[in-house]
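Working notes, beginning with the structure itself.
Note that this complex is displayed minus one protein chain, with the remaining chains in position.
Lettered A, B and C in written order, each chain numbered from 1.
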Amino acid sequence: MTARPLEKYMKADAIRALKSGTLVLELGAFSTRVKLSDRRSVAFFLDMYADCLVTLGDCALSDFSLTVRPPNQFRKYFRHQVVPDPGFGFPAAPLPVSMSPLALEMGLNLSVALQCFRYAIFHAGVVAEGDQALIIAAKSGGGKSTLTAALMEEGWRLLSDEFAILDLEEASLRGYPRPVSLKNASIDVVRGFAGKDQVSETLHGTPKGSIAYRRPRRGDIERMALPARPRVIVFPAFTEGAAPRCQEIDLADTAMQLIASSPNYQVIGERAFTGLMTMLDGMKAYEIEYGSTEDSLALVSDLWRSHVS
Amino acid sequence: MSAGPNSDDWVWVVDPDHFIIYEIGDTTFVFSRLSGTTHMLNLVSRAMLDFLTGKPKTLGEVVAGFADYLQVPKEECPSGVVRRLFDELDDVGLVERILP
Amino acid sequence: MSNNQKKDGDFLARRRQLLKLGAAGVPMVLTLKASATQPIHSALDCAFVIHNKVKILVDADGKAWMGDGNIREKNGKYKSQDIKQFKNNADYVFPEYTVPERFRPDECDEGGDSCSGSSGYGDDDSGYGSYGGGYGDDDGGDGDESCDSDDDGGYGGYGDDSGGHSGDDSGGSSSWRHGGGRGDDDGDDSSGGGNGGWTDCYKLYEIDRNTTITPSDYLNGSGNWNLNGPNGLYLLLAGKYLDTYGNDGGFPGISCLLSILNYLEMQ
Partner (left out) sequence: MTRRRRDIKAFFCIATGRAGLPDTPSDLAAFVSWAQESHILGQVAAVVTAEVGSKLYDILENARLRSSYDRRMLTFETNRVRRALMGADIQPILLKGSAYVAEHLLAGVGRRVSDIDILVPEEHLKETEKLLGQAGWRAEESTAGAYDQQYYRRWMHELPPLRHETRRTLIDVHHRLLPRTSRIRPDHLKLMADARLIEGSDLMVFSPTDRFIHSAIHIFGDGAFETPARSFIELFYLYSDLTGAERQSLMLRAKDVGAETPVREALWMLGEYFDIQAKGGKAPWLLKWCIRTVTDGQGGLVYLANALLYVRSHYMRMPLPLLAGHLWKKALRRV
């Protein structure tokens, strides 16, 4: 039972497996059993995860099980809603069924954030050149995902849009290339430079505004097993009309902010501490402020050139 | 709030096996193996940690001797500050009492 | 590797500076935690919109009624008749001691209204109803009419947070929701002030229509609730409701709150 790319299976088989909860997604370090109940999330999954390795059948073990389902068995007859259910009594908020792709993506994020302890997880995007990685820390309104998507166009490979996944032994980051989540204005920006077919249809009126996803490329998935050593971390700040600015920040502050952004640092304990301290050793951290995607790319490329040759 | 009752006669120590340390500039990151929690210490709290590491002292001795250890004049290191500093380490379980 | 041995030129100066801060009460040990106020992953970054005006009436015993009825006010007193009307038509009723002291009315002119005594124990069957409701669907219709009106919930923008089906999973809960309709003893309240009187035995909180409430705003750095103002009171009541009935829909915003509570629980 070896995993094959999703698109290599008969479509009908894949759909049947998704609906019966017998499809296991093998992505990066994690296997996730996925069960979907509505057409929209199935279509989204088949499209966005087409290049990902999956197995069908009920024999595969998985780290996580995710069900996107109606909130309860009665309600499905009344209202069209779904919730992501990562299987440990985490009742996230119900969403209208039209937003089931969001529920799916939220559920996959929750699974990693709350159930993974084999790696230290930090809330950040990660891209890499070969085996050298750049961490883009998440800051509200900072434009992490837009910057991540823009760097993909510059030839960087995507490790993850949502999490820096730190190996506890060797201070390197693992790939988990899932769709990059784009909000509001950045959707059209990314459609502009990545091409229409690289971005999913837009979900309007979600709790976070409009959302669309930029798919990981086949190359990102093929190279996901190659770990990358982080060299630079940026804390992005998008400010309308701002002149590009860049300021080095103290690694002690960086450590503090990364710990605060980690859902599992406290649980893992000592190995997360030593892992993080080892990772930071020799890294450079910067706060960058910009008013346009071009400026952000220029800032990052300058920093990268001066520290990583 | 304090970790618990205290007395100037009680003997305290910091056990170096119960934590690990990384330094970044003047900041010391301490991971406590007992609590599983990470703490950031500055130069002064770090000095208190060193002052007690492997060297048991009564609270009275800590209060009396810390200014000298820091090499600062006594008036710059009032006993109230020393006691509070001790309490902060006590609170997070980094100092441990040696029972008589 | 004692720090004492590797002092450079201004090492001592920096220590002395820190000691001054210490004397001023600045903590010298900082404990690092994932901050509960910074909802780490996006799923928890939830908010919900109260689409219609909500009023919360609180009495001196900490009872609360939630509804949208009109209550006339004059010089800090409320029209007794309106109060009675409001209670009878309330969508949700919470028993005494639900609301903490700080939200309750300060002084109460005893002559105005006898704030009724113990209720709660009266409705003996309510407990059992909820078991029944759990697996049978027979009770379902009950929840509907009151819940549809407050169906604005959960997530803003599409007002579709599952109101109206509360009966499905907790039939017994209807006694809580239908304050008046279910013969809650307040209906029999012989308010001393009479219908034409005014009373200050209550405090009224109002939440405007289209108010967005972000539960995580009411968490402090160590993950404890810091609930204040009408929105804080709303969250408090939502929490009480949640603990009794679970995430069964009905109460607007409940799912959002629940996801945060669960997150905190796991910290």
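FYI, contacts are C-beta pairs under 8 Å (C-beta built on N, C-alpha and C of every residue); 3 or more make two chains touch, one makes a residue touch a chain.
Every value quoted in this text rests on a predicted model; they were computed, and no experiment measured them.
Contact with the chain that does not appear here is found for just one residue of C:Leu57, C:Ala90 or C:Leu235, C:Leu235. Considering A:Glu7, A:Asp63 or A:Asp167, the position touching the chain not shown turns out to be A:Asp63 (whole complex).
Contact between subunit B and the absent chain runs through residues 1-5, 7, 34-36, 90, 93, 97. The missing chain lies against subunit A, touching residues 1, 20-22, 29, 31, 58-63, 65, 87-88, 115-118, 266-269.
Here, only the chains that are shown with their structure count from here on.
Rounded to a whole number, the gap between the C-alpha centres of subunit A and subunit B is 42 angstrom.
One inter-chain figure worth recording: subunit B and subunit C are separated by 42 Å, centre to centre, where each centre is the mean of the chain's CA atoms. Under the contact definition stated at the top, the residues of subunit A that touch 2 or more other chains are 256, 259, 265-266. Counting partner chains per residue, subunit B shows two or more touched chains at residues 37-38, 40. For subunit B in complex with subunit A, the touching residues are 20, 22, 24-25, 27, 29, 31, 33, 36-38, 40. Subunit C meets subunit A in the complex at residues 32-35, 38, 40-43, 45-47, 137, 140, 154-158, 160-162, 164-165, 168-169, 247, 249, 255-256, 258-259, 262-263, 266-267. Within the complex formed with subunit B, the residues of subunit A that make contact are 250-252, 255-256, 259, 265-266, 269-270, 273-274, 277, 280.
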